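A single protein chain has been omitted; all remaining protein chains appear in their positions.
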Amino acid sequence: MFSFSRLRSKRDGQTDPKGTISTSESENDILIEDLNIYYSGKKAVDDVSMRIKEKSVTAFIGPSGCGKSTLLRNINRMNEEIVGCTFDGRILWMGQNILDRKVDPVSLRRRIGMVFQKPNPFPKSIFDNIAYGPKLLGIRNKKELAGIVERILKDAALWEEVKDRLKDPAMGLSGGQQQRLCIARALAVEPDVILMDEPCSALDPIATAKIEDLINELKKEYTVVIVTHNMQQAARISDNTGFMYLGKMIEFGRTQQIFERPKEELTEKYIRGRFG
Amino acid sequence: MPPVIALKPNRNWLIAGSGVLVIAMVVAAGCIGGDDGDTPKLVQTGSSTVLPLAIAWAAEYDDAEITVSGGGSSHGINALLNKETDLGDASRLMKGSDYEKVGGDTGLVTSDGQATGPAPTGVTPYKWVVAYDVLATIVNKDNDWAEKLNYTQLYKIFTDDDPAKYWDEVPGLGSTAPHEKIEIYAPDEASGTYDYFFEEIIPKWGKDDMHADTRLNSGDGVYHPSADDNVILNAIRDNKYAIGYFGFAYYKDNTDKVQAVKIADEDDNYEEPSLSNVKNYPMARPLYIYTDGIPEEGDARNEYLRYVLGPEGQALVPEVGYVDLDLVDPTLASGQLSKLGA
Partner (left out) sequence: MNTGGYLRGRRSPLTKRVSGLSERAVITFLFLASSAAVFITIAIIYTLVEGTFNFFSFEEVKLFNFLFGTGWVPSGRDPEFGMLPLISGTLMVAGGTIVIAGPIGIGAALFLSEYAPFKLRTFLKPVVELLAGIPSIVYGFFALFTIGPLIRDIFPEATYFNVLQGVIVMSFMVLPIIVSISDDAMKAVPRYLREASLALGATKWETSFKVVIPAASSGIAASILLGIARAIGETMVVTLAVGSVAGFHFNFLKEAQPMTSYIAQTATGDIPPGTPAAEAAFAVALVLFLLTFLINRIAGRIVFRIKKGSMAKREPSFLKKKALEIKDSILKKDTMIEEETVSRVIRIDRSKRSIPEKGQDRRLRIRHIKGTLGASLSALCLVIAVIFLIYLLYDVFKGGYGVISWDFLTGEPGWRVSELSIMPAIMGSIYLMLLTLVFAVPVSVATAIYFNEIARDTFYTRFIKRMIQNLAGVPSIVIGLVGLTIFVRLFDLGTSLLAGSLTLALMMMPIIVVSSEEALKAVPQSFREAARGMGATRWQTVKDHVLPNAVPGMITGTILALSRAIGETAPILFIGAIFAKTAPNGVMDSFVALPLTIFYWSRQVEEYKPFAEGTILVLLAILLTMNAFAIIIRYRSQKRRDW
């Protein structure tokens, strides 16, 4: 079975000049080719091909049911967990077709983390939520775990708020805190890509702003792909935006271009709010 | 998605459901009304020793419908005194304490188990001896050292008075017996058989000055009590050094599995347990049916008792595994039958 730790060294060996947003093609970009996704035979995502740049924020927008979440969930093969969901096509990442049956989704998902629409902390303590991933990866030492939890919570800008109650149940946090905890939890297994499925849809504006801040920080080190309903959000945080409609990727390009000079009529209609 | 207005009730099920209920009620009512009264009904309950006999008689007797249940001699007499049964089975005599339980005077019960006056419930139990029970002491088929035992030896094995731990400690067996631990499998204290067995081997059993208590009550764990004859049978069959006892009726059906010991109540008058040897065999006891007074002629109980004490009824007794009255005393049946007007 193919696993990604072998690729890690390959990746680390590359000397990507730091800070420059590369427009050049990299092996660390996620390259989606001719992807079709079906639910019990019905097409949900129709022949999508695109390149998701590394260390940037890519947003998928589009009306409900357009397939943007389905597309997102295929990048870490979460769709496999849904009975009756099938797909064909390719997603190339780090020189490997990650949709290949030989690729172990367990290994893949560790590299491509995911944050969900509704904050979904485990019914465990804050500490245990963060430590869950590292423990799976074999870190048993209490001190070491504590170090990771602290660092990760600091990364997610949550440390100051929870440092005094790490043993308290995560369910006791506010919605925004829960969602940041979930982001932190995803970071704790040290992924390269973070997929976010409408992470702010259940949150109030202040909590949303905090998460957006965090995403801004994250993209310096991670490839972020975000699905959002909120066009302003897409405009605020993303570098590239894809507009989907009825399973098709109608238009994909620089965010500024999509919002200011859309090429497609459908995109323009949607962005101007004259849809349906 | 349920429709907002969907007033299409399906009454068929309601009708079907009510229909079943009504039919059930009719059947139930039929149950009440269906008492055609052709055949009289009798209820018989009591001693579990008498139970197989009672079932056999009930099955063969055609002039009444008899339902039989167990529960023990005390239950049988108590149920009779409380008018809960027509026939009360007992493997022991009625005692003053049975009267006491229904608030009666203990003095009204003779030592012979007969009532001299009615209990407060208005019932005056009358005793009928219907058969004899033989108790068999049982050992493993491979046991060749204790094929016969006398009361002294039984006392040494079964009581708490300095009991023998190993077979070779039993007096009189000596070197023929192995140095192996004795294990006892026998009825528990709730059983009438237990009572009877110890009444035989322990002098003054049940009195304040009785000579010894049972090995079960000594607490040395050698006596494994069981309420189930099956257990005793299987345990002894499987354990070469085990000994126990139960009713001969049960032994009779299992002669291939265990062997019965010859018993002597003196030193060496060993007798074989068998139906024909009942007069000589020391461990035999009468079984009783109690009724409220002597049932008059024409009464279903009178007819039933006539059947039980008559030749047909008595013919069944040995087949079930008990001893018929004639074997013990030829006048016993006829004497009782004459009281019934036969």
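Odds and ends about this structure:
Letters are used for the chains, namely A and B, taken in the order the chains are written, and counting of residues starts over at 1 for each.
Everything that follows uses one rule, which is that contacts are C-beta pairs under 8 Å (C-beta built on N, C-alpha and C of every residue); 3 or more make two chains touch, one makes a residue touch a chain.
Only a predicted model underlies this, so the values are computations on that prediction, with no experimental measurement involved.
Touching the missing chain, out of B:S73, B:Q259 or B:Q336, is residue B:S73.
Among A:E33, A:D46 or A:D155, only A:D155 touches the chain that is left out of the view. Residues of subunit B in touch with the missing chain: 2-11, 13-14, 16-17, 20-21, 24-25, 27-28, 31-32, 34-36, 41, 43, 45, 47-48, 51-52, 54-56, 58-60, 65-75, 78-79, 84, 101-102, 188-192, 206, 213, 217, 224-228, 230-231, 234-235, 238, 250, 253-254, 320.
In the full complex, subunit A contacts the hidden chain through residues 1, 3, 5-6, 8-9, 76, 78, 81, 83, 104, 106-111, 113-114, 116, 118, 120-124, 132-134, 136-139, 144, 147-148, 151, 154-155, 157, 159-161, 164-165, 168-169, 171-172, 174, 182, 185-186, 188-190, 210, 213-214, 217-218, 220-221.
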